[in-house]
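Worksheet: the structure to be examined is printed underneath.
Of the protein chains in this complex, one is absent; all others appear in place.
Labels run A and B following the written order; every chain starts at residue 1.
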Amino acid sequence: MYVATKGGERAIGAAHAWLAEERRGDTSLPEIEVAQVEQQLGLAVDRVMAEGSCHDRGLAALAVKQARGDLIEAAFLLRAYRTTLPRFGASAPLDTGAMHIRRRISATYKDLPGGQVLGPTFDYTHRLLDFRLAAAGMTPETAPEAEPDGTATPRVTELLAQEGLMQREAPSEVEPGDLTREPLSFPADRPVRLQALARGDEGFLLGLGYSTQRGYGNAHPFVGEIRVGDVAVCLTPPELGFEIEIGDIGVTECQMVNQFHGSRTEPPQFTRGYGLVFGHGERKAMAMALVDRALRAEEMGEEATAPAQQAEFVLYHCDNVEATGFVEHLKLPHYVDFQSELENVRAMRASAETAREAAE
Amino acid sequence: MTPPLLSARGLELRFGRIAALDGVDLDIWPGEVVAIVGESGSGKTTLLRVLSGLMPPDAGEVVFDGQDVLGMSEAARRRLMRTDWGFVHQNPRDGLRMGVSAGGNIGERLMAVGARHYGGIRAQASEWLARVEIDPSRIDALPRTFSGGMQQRLQIARTLVTHPRLVFMDEPTGGLDVSVQARLLDLIRALVAELGLAVLLVTHDIAAARLLAHRILVMRHGRVVEQGLTDRVLDDPQHPYTQLLVASVLAA
Partner (left out) sequence: MTAPESGYNFAYLDESTKRMIRRAILKGVAIPGHQVPFGSREMPLPYGWGTGGIQVTASILGPADVLKVIDQGADDTTNAVSIRAFFRRVAGVATTERTAEATVIQTRHRIPERPLTENQILVYQVPMPEPLFRLEARVAETRRMHALADYGLMHVRLYEDVARHGRIATSYNYPVMVNGRYLMSPSPIPAFDNPKMHRMPALQLFGAGREKRIYAVPPWTEVRSLDFDDHPFRPIRAPQSCALCGSQESYLDEVLTDDRGGRIFVCSDTDWCAERQAAREAAE
């Protein structure tokens, strides 16, 4: 006699235990510490902070460890934690002009105030597997340090704007929307779009940004500037009534300079694509800046035909926690629906068969 | 005398420095076919879009059967569009659902006004295919398997199936071969007479206007420079621009 499969609860418990075992791996090897992840897999931690939209290196490192290195899973863990946190206020806009810079490059000027600062970058490394890293215990030589020259590092886009060549962003006193509190609706304004992109999946944005360079969208981008470093977060607590600095966070900012041919009312000038992400994430910041500019097509009176220019398409699909959920939910049982399809297809085949026999 | 079905007064619309509509007045009575002729850029397509509520003018008013077209809600305008009005686009792809069968294309308007009997919808679709000279056995075929002329006839069937009172036609024979054009014009003329439709026809083709229209409006630079009964305007044009238009036809 047939007995239906039971024991869901026991199976789940056993699966979790097995997962924990797999996570730990070979117990004859030392367990990886969260602090090691945070220090030595820093870029993974940065990506998880960006896509998890929570700036906390320790928690992000814990999430990476718990997720066994699955960075989307880690971002999901961080988000689910973040959403339970109380909100005690909104900070003032970050002043990236006053960033404590670790890296700053411009592709549009050979030299400029503040100079080009290469910083810790893979850019000019030769991608040869370094077998010295396979042997633990090597401490790198101390990197040479230059004396800070004390000059300010103004943003490239600001230098252009002073000449009237860069379109200024319209300042707004309106509080930006909060995607984690209010659902997306269309038309989505730029603060909301940027918010979605900043949380968006690096791979998805990379592909979209790349497509704008290959003719899917009308992009003529230059990297005006990429800067990486720490910026102060300032807040005005209502009980104090004046602004205080509550700490520093690491961010990467990319400002892309794009051509704009002008319109009936505006002379030709450059326009901006903007990217900002938590931590050190140049690829994501650059892709974000490309996509941000592409999404401004309508506002610029440009034809919007490419995928990267379709706000609904981009914003509804860039969130990897949402995307992974819906793609992966296909593995949940669907046998009730499948059964109805089975009966449906059987019935249609039967009537097709009857019709064929009648015709013969 | 019966009031006009559609009446427009003082329509103004500017694109920057260009006047697309410059003080246009227009009336169309039930059962009347009015052609708006002029070169491309004369404002005739803009006029059609404004009259059908697709584009708001800077000034002026449009009244259909006592209703203010420009002031009506989107819902009311869409209702008009699927009941009393029809729109035949120059490119049949703009007026058809290319992924839906010929029968489904014709049936859509019937279903939109409440038809819920599949057999009845199908019978009407068959009948209309025959009326526009498409073999009813093609009822389940997709429009993309049709020739350009057939697609245009299908679009006309889809539009007329609910017996609208006013049909807007934007260059309905544009983009078709001359021989196909003639056949289509004959078909439109027969259907319009049979159904007693009012038609507002935009065309740069003077021959089409002569064949179909009772009355002609000649547009240039957003103004109506001459209007009157078709024979009068074409045989005895008063305005120099009309004379040029007519002459170019004669030369052709």
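By definition in this document, a contact is a pair of C-beta atoms (placed from the backbone, for glycine too) under 8 Å apart; a residue touches a chain by one contact, two chains touch by 3 or more.
For clarity, every value in this text was computed on a predicted model and none was experimentally measured.
When the full complex is taken into account, the listed residue touching the unshown chain is B:I121, out of B:L6, B:V69, B:V88 or B:I121.
Only one residue from A:W18, A:Y109, A:F186 or A:Y210 touches the chain missing from this view: A:F186. Note on the undisplayed chain: of the listed residues B:G107, B:P143, B:G222 or B:P237, the one touching it is B:G107. For the chain left out of this panel, the touching residue among A:R57, A:R79, A:R104 or A:R296 is A:R79.
Taking the complete complex into account, residues 74-75, 78, 82, 97, 100-101, 103-104, 107-109, 111-112, 116-122, 139-140 of chain B touch the chain not shown. Of the residues in chain A, those that touch the hidden partner chain are 2, 4-9, 11-12, 76, 79-80, 82-84, 180-187, 312, 316, 321-322, 324-329, 332-337, 339-344, 347-348, 351.
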